[in-house]
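A single protein chain has been omitted from the complex, and every remaining protein chain is retained in its original position.
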Amino acid sequence: MALKTETMVLNMGPQHPSTHGVLRLELEIEGELILSVKPHIGYLHRCFEKHAEAMTYPQVIPYTDRLDYLAAMGNNFGYVIAVEKLLGIQIPERVEYIRIIMAELQRIASHLVAIATNGADIGALTPFLYLFRDREYILSLFEMTCGARMLYNYMWIGGLSHDIHPDFVRKTKEFIIHFRPTIIELNNLLTFNKIFIERTANIGILPIDTAINFGASGPVLRGSGLPFDVRREDPYSIYNRFDFEIPTGKGLVGTVGDCWDRYYVRVLEMEQSLRIIEQAIDNIPEGDVHSAIPKRIKPPKGTVYARVENPRGELGYFIISDGNLNPFRVKVRAPSFVNLEVMGELCKGHLVADVIAILGSLDIVLGEIDR
Amino acid sequence: MKQYLKNTFDGIYTVLVGMKITFKHLFTPAVTIQYPDVKVKLPDRVRNRLYVNMDDCIGCDQCSRACPVSCIEIETVKSIPGEDLGITSNGKKKALWVTKFNIDIAKCCYCQLCVFPCPTECIYMTDVYEFAEYERSNFLYKFATLTDEESAQKKINYEKFQAEKAAAAAKPKPETPAQTENKSE
Partner (left out) sequence: MYQFLYDLIGNEILAGLLVAVVPLTIILVFALFGIWLERKVSAHMQDRLGPMRTGWHGWLQTVADLMKMLQKEDIIATDADKTLYNIAPVLVFSGSFAAYAVIPFSSKLLGSEVEIGIFYVLAISSLVVAGILMAGWSANNKYSLLGAMRAVAQIISYEIPTALIVLSMVMLMGTLSLDKISQMQTSSFWNWNIFGGAVFGLSKFLLIPFMFIAALILFISTLAEVNRVPFDIPEAESELVAGYFTEYCGMKWGMFMLAEYGNMFAVSAIIVILFFGGYQSPIGYFGNSIGVQWLVPFEQGFWFIAKGLTLVFVQMWLRWTLPRLRVDQLMTVCWKYLIPYAFLNLIIIGIISLL
């Protein structure tokens, strides 16, 4: 006689140490084995898109900060590019350079959090602190420039809120010198640690065709081996002037597209971001960052879609203007939202502990998913 | 078998590498500070609590309109001729009594959008960041310098003045009072 067995439904979240915010995962488990995963979102819904319709164009920028709060500069960047496209204005060179430096610093800061939390989820708490120490350095660079540490409202339509601080260039160079050894230390302490490899290699393998079908982007897609980067595919701002590589998952310690690959792509991307900053930091032209800011932002009727490569993937803004001071509609293509959808595919057949590793490697931000 | 031994070796070796790093950090000085005793020096552009210098405020309402979360509430009353409101530090003549200038700092999102349009630079962000309160109502900062009675008086003064003006204007042309009343609203 067979024993009557039942599967267990485990609610992971919205309050859980490693769901990165208020995500709820409904796990159907048999012992420790995952049968299915259902993500439930919406606990952080703030009606960003509806809000934007009631705001004037510059007033939307502080709201974009709060989408992906770990990469607020990138969010500002995407929005202002979209509105500038709509207005058809030319941006001074100086602004372009500073924007790129800020976006790349922000990418490093965001990847640091992603790597740190991925490690901390797996149990390594010490690298977490080391990486946050360096992130703090970047945040103080931002604070020096625009006065805020997290929600900057720095990039404005046609310019920037502040010019860079006189010390900024020197301190950024100092940061680059200081940061390179941290990457090496991180690799020794965590990346190539046998236990970490055991926990992440061959876990949550995302084949490249599945990744494309789900519309994944950013490190999640690149971890699967496709060198797709908006900075290269559809260069915005002045990215085509810089020399940088697009790291992809190679399956160094496991299969291509596993958690370790997604993690390692982020480590390599930080190195590439440093390269871009190094190229840009010495060539910032003179100029006025406020000169191109329009007095009255009232774009003509029309629609626009602009996309940027945010640390989490392709961030797109679709704006419909009806010729008023307020946008008629703002739609955000949030990379985390799209990336989260592969969760159900990745977790099947793994154990409960792997859900944490997989979720960490997807690097989601709930502010952006729930909007 | 070779893989087996390699796994054993890797396991022990990488653990030792990690232990070496953490041991080194045991003797590096801490990067954190003891917060309430020691405070970081904030950069000069830092964005924290809003402050309004009422001596300079001309009540133009531009900050209130720029605010994306509508946390600034301003009410003004026009001054009547003969009242001297003084001038702002950059030489602008004030023409409005600011009877109400409330900032609900609990709503404020520290975006600094209100600071830039101000013509007299009287609203700005300070470096004060320790202003926690036990009551939510304490977050409603009232900057208006006039007392309630004073502002009521100003309102009455202005209405009286308007009425007088309307009365004066009504004598030659009887249809204008309605228009002036509309404007005053």
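Going in written order, the chains are labelled A and B, and every chain counts its residues from 1.
Quick note on the criterion: a contact is a pair of C-beta atoms (placed from the backbone, for glycine too) under 8 Å apart; a residue touches a chain by one contact, two chains touch by 3 or more.
Everything numeric in this text was worked out from a predicted model, so none of it was measured.
Which shown chains does the chain we cannot see touch?
Listed by label, the shown chains it touches are A, B.
Please pick, from A:N76, A:S110 or A:N193, the residue that touches the omitted chain in the full complex.
The single option touching the absent chain is A:N193.
Kindly state which of the options A:L70, A:I122, A:L268 or A:L315 is in contact with the chain not pictured.
A:I122
Using the definition of touch stated at the top, determine which of A:Y79, A:Y130 or A:Y236 touches the missing chain.
For the chain that is not drawn, the touching residue is A:Y130.
On chain A, what residues meet the omitted chain?
Answer for chain A: residues 8, 10, 16-18, 31-32, 119-126, 128-130, 133, 189-190, 193, 195-196, 198-199, 351-354, 356 touch the chain left out.
What chain B residues would touch the chain not displayed?
Residues touching the hidden chain, for chain B, are 4, 7-8, 11, 15, 18-19, 21-23, 25-32, 34.
Simple rule for what comes next: only the chains that are shown with their structure count from here on.
Measuring centre to centre with CA averages, how many angstrom lie between chain A and chain B?
Computed from C-alpha means, the inter-chain centre distance equals 30 Å.
Looking at the complex, which residues from chain A come into contact with chain B?
55, 58-63, 65, 126, 130, 133, 136, 140, 143-148, 151, 153, 161-162, 165, 185, 188-190, 192-195
Give every residue of chain B touching chain A within the complex, in rising order.
Listed in rising order, the residues of chain B that touch chain A are 7, 10-11, 13-15, 17-18, 21-22, 25, 31, 42-43, 45-47, 66-68, 109-113, 116, 125.
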